[in-house]
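Everything on this sheet refers to the single structure shown next.
A single protein chain has been removed from this complex, and every other one stays in its place.
Let's look at subunit A:
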Amino acid sequence: MTDKPYEDIPGTFVFDADRGREGYHLNQFCISMRLQKNRDAFNADEEAYLDQYPMTPDQREAVLKRDWNRMLELGGNIYYTSKLAANDGINFQELAGIMTGMGREAYRDMMLHGGRPIEGNRYKKEWGED
């Protein structure tokens, strides 16, 4: 089997070829948000615009609900989903505040105080996960 020595890192998706395959249409939709004409079309009618991309019903629902973590769970990658976030006026740091569940101010404050420490954040078992 494909060797994945990174699966024991907590709170992290490593965007490997399997995730790339699963998330392909979701990510291709997200990158289309890079261009103004596509942003205009999407913002005018999200459902109609999404019909162009044969993503799974779960991926489509995650996009419509702006469930950023769910998009990653379903094969999305942050550099793609951040294009959709930018369309919504959300920058990388605000997006991180949402994904971590900390909220914008608490996350920004953590970064100003040196960020999330590595101690206790290397292995899933340190988070009480398998």
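By definition in this document, a contact is a pair of C-beta atoms (placed from the backbone, for glycine too) under 8 Å apart; a residue touches a chain by one contact, two chains touch by 3 or more; residues count from 1.
Going forward, contacts and distances are computed from a predicted model.
Note on the omitted subunit: UniProt lists it as "Class III extradiol dioxygenase subunit beta", one of the names in "Class III extradiol dioxygenase subunit beta", "Formate dehydrogenase (Quinone-dependent) iron-sulfur subunit", "ATP-binding cassette domain-containing protein" or "HpcH/HpaI aldolase/citrate lyase domain-containing protein".
In the full complex, subunit A contacts the hidden chain through residues 5-6, 9-17, 20, 23-24, 27-28, 30-31, 33-36, 39, 69, 72, 77-80, 82-83, 86-87, 91-93, 95-96, 99-101, 107, 110-112, 114-118, 121-122.
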